[in-house]
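The excerpt is restricted to a subset of chains, each kept in its original location.
Chain IDs A and B follow the sequence of writing; residue 1 opens each chain.
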């Protein structure tokens, strides 16, 4: 044994390594199959019928049941971690997310990101990086796009930093920019098989729903999930790196909360827009995740029988539902996630 | 945030909500694939060759290796939970179960139940509900049927209750009512590849077999399994709901015990009848499940080389094998499961 070559391993990018306009082709494309789908259903109490049944999806005008929208998101997101968030201090937000095409078993996904903003922090040690990430399938069709921003460390506190560029991001995806999957038709939607009778017209803006159910999460589960999406961030796996407890991947909380929201939102079938999201507090094994939702907006769509509903999805680890922030506007300590998304629902 | 609408979530049915003759179409059909099969083999030490190998199944006259019988059972059963056992106090028994058609990867399963019996308990707070559940595939062919009865709470102790109707259930499925899968032929059965030399003729009625192996169960595993079958009962997942410990889904114990029974019953290949079953005591993470079997009956079948064997399968969490009940006829505290089923075995 002679020379040690740690430099062959990926150190991740630091703040000074990014430039606005830079394009990053993320590594390790992935082919998905019924295996990923079965695992998704084992990891989360996912019951939305369109993602559970080929016949139900067929009756809604789709050729088959697609991979869960959030599974597609996690696959695309996971690829960006080695390039974007390996040296991240915090995952700050999401915006302008749109699902553009369903992902089918057999598809191969890869991810590409463009750096769209950079802002050094006044402490001189960190900065904020904005990237717009696109997930592409084997035909180079975009299946998903979203903006994410993270706080990233500098490798060299004295490194020159660029002029700040802060992108102007939409507060929410406008309803007319949502992409409805080809052929989707809810005009003969089977509410009995879907599990609940509540249609788009039954939800009012401002209405809140306590999803009641909870899941106490385990180390083995969140690691299985996070690895499945090929997310390599050390904090999720290595207790010697983070002796105070492995941090659960924020996407695990998103998927758990969304699956729990079936109970009361069984007909919020397809996620088509991600308006924003905050991982308000960290989640650890042993926490019991519960969820509540608030209807933020509603819109019509050109597809037959299909309405869009904008939902706030809040995941908590205790406390009463419907509580979000304290008097100073800070998230309460029991709030794990505050997500803002658009879903498609039968009229 | 304004009106709270908890009523959009499913409260489950209470005793007074059932009527004899009522038909319940259960929600969320499910398409199964090689993913469910792989997960079944990761969750249980399943080794019956017919469910492990397309070539072995082909040599037995089947087009391919079907989904494990008990996986099919769990999928069908899981759908009934939100409608039948969400407010159940206890799962009391099974009867008249028959597997009617193999389930293949690609099949979509749904479940329908008929209420066939109701009996209020004298305490005025609970009652017993009997349902006959049928699992159907995408061609509306029945793949499985069974009777289950549960003790269910009343929402309103003063609610009017119907006249008792107690169904007359067979003590065991008669051998001539067992359905042999189309094409099944054990006349050229390969005992070497199956793993044991013992054929139908080698087992005697009254014979008992200690399956020797054991598995110490973990929280993550039983939750993965229970979610995979889309069984939503809170007691399995939410430690804040049940601080004394998450109760392990009884079907997890059934599958674990059946898989352990490979060692001594490797040739009891296909389950075709469920005569009865009791979840004698609760199972928790940390328990070590072991199993023993007793040969209860044997019968011939019209299929070439195929015999039927009726087995008692007992799962325990400690203690010596072959002990079941105390002098008062009560299950010993270490007994988890007492199952009575028919399997097909090479002559």
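Everything below uses one rule, namely that a contact is a pair of C-beta atoms (placed from the backbone, for glycine too) under 8 Å apart; a residue touches a chain by one contact, two chains touch by 3 or more.
From a predicted model like this one, the values you see are computed outputs, not experimental measurements.
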item: Oligomeric copy total, full assembly; chains in place: 2; value: 3
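Assume only the chains that are shown with their structure count from here on.
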item: Gap in Å, rounded to a whole number, between the CA centres of subunit B and subunit A; value: 36
item: Contact set on subunit B toward subunit A in their complex; value: 1-6, 8-10, 25, 27-36, 38-39, 82, 105-106, 108, 110, 138, 218-221, 223-225, 227-228, 230, 232, 234, 237-241, 246
item: Interface residues, subunit A side, partner subunit B - complex; value: 33-39, 41-47, 49, 52-56, 65, 105, 192-196, 198, 202, 204, 206-216, 218-221, 224, 263-266, 288, 294, 318, 321-322
